[in-house]
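Shown here: the complex without one of its protein chains, the others still in place.
Then we have chain A:
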Amino acid sequence: MQGIIRNGVRIDESFAEAFPMSGTGILITGPNAKWAMIAAKTMTGFATSVIGCGCEAGVDCEVSPDETPDGRPGVRALLFAMSSKDAEKQLVNRLGQCVLTCPGSAVYSTVKGEFEIKVGDAVRQFGDKWQMSKAIDGRRFWRIPVMDGEFFCESKVGLTKKSVGGGNLLVMGADWESTMRATEAAVAAIDAVPDVIQPFPGGIVRSGSKVGSQYKGMGASTNDAYCPTLRGVTKSALDPDVGCVLEIVIDGLTDAAVSAAMRAGLKAIIEMGPEKGAKRVGAGNYGGKLGPFHYHLKDLLP
């Protein structure tokens, strides 16, 4: 494929195709940063892809005690789904099973959106009529007695339908080690961008998929064009110097956040250069027919 070259890294003249999603999230605080993170990680576990998990979720950032409503260390977790109904169901389930149960946790709204999801209002009945409502500054909370004290939870959190899922980068390198080095650098750079998550393990997916399959009834299957072991035997998209491909998938609360994240990721990969890191960067799309958000790599170059 004809490409642009930046610092020796080939950039495909391609674009990432992304879809509208319903985005929501919660701010979890804990007695210390460790337990806030445990609650957030547990709640966003098994949430890599909407295909099999019902939602895509991850940790956006840690929040310092000065910025949380109760002055304790916090973690902001975001959750994305294909419909607001799915997002609500997933969030309430995960909150009830993973955050309510987590020692010391409290939950606050952190996403500004056009809609609201009942969270505290949904789990309050766990209090078996001992729960107490408290309102301050226009926000309402529930105090639910639990075995380590009280679970404190905001009654409603925001949800926006203007979220974007499926921003991506295909990082191609000579071997697993160098490709991973470049991809990890990009993941770290994207971590610093607010309002986005990278739902896959460590932010990275190695089993990118294409639409369709040779088997009946399978909607998606391995992206053989990008499998290095099939280079030559299939209609490959890989050059002779590419021996490994890793993908970064990005979900964001806004179009702008996803594009900022992709820009940050690209910058980190290009800065590392082709010797130590990736030889080439591409992006996944379905020909532009499926998703309304197109992130052209050439527009995102540093």
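The working rule: contacts are C-beta pairs under 8 Å (C-beta built on N, C-alpha and C of every residue); 3 or more make two chains touch, one makes a residue touch a chain; residues count from 1.
Basically, contacts and distances are computed from a predicted model.
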{"item": "Hidden chain of the complex, named as in its UniProt record, picked from \"Formylmethanofuran dehydrogenase subunit C\", \"Cytochrome c oxidase accessory protein CcoG\", \"Na+/H+ antiporter subunit D\" or \"Ferredoxin\"", "value": "\"Formylmethanofuran dehydrogenase subunit C\""}
{"item": "Selected from A:R10, A:R72, A:R263 or A:K279 as touching the chain missing from the view", "value": "A:R72"}
{"item": "Touching the absent chain when the full complex is considered, from A:F19, A:W35, A:F152 or A:Y226", "value": "A:F152"}
{"item": "Sole contact to the chain not displayed, among A:N7, A:S133 or A:S213", "value": "A:S133"}
{"item": "Missing-chain contacts mapped onto chain A", "value": "29, 69-72, 106, 129-130, 132-137, 141, 143, 149-150, 152"}
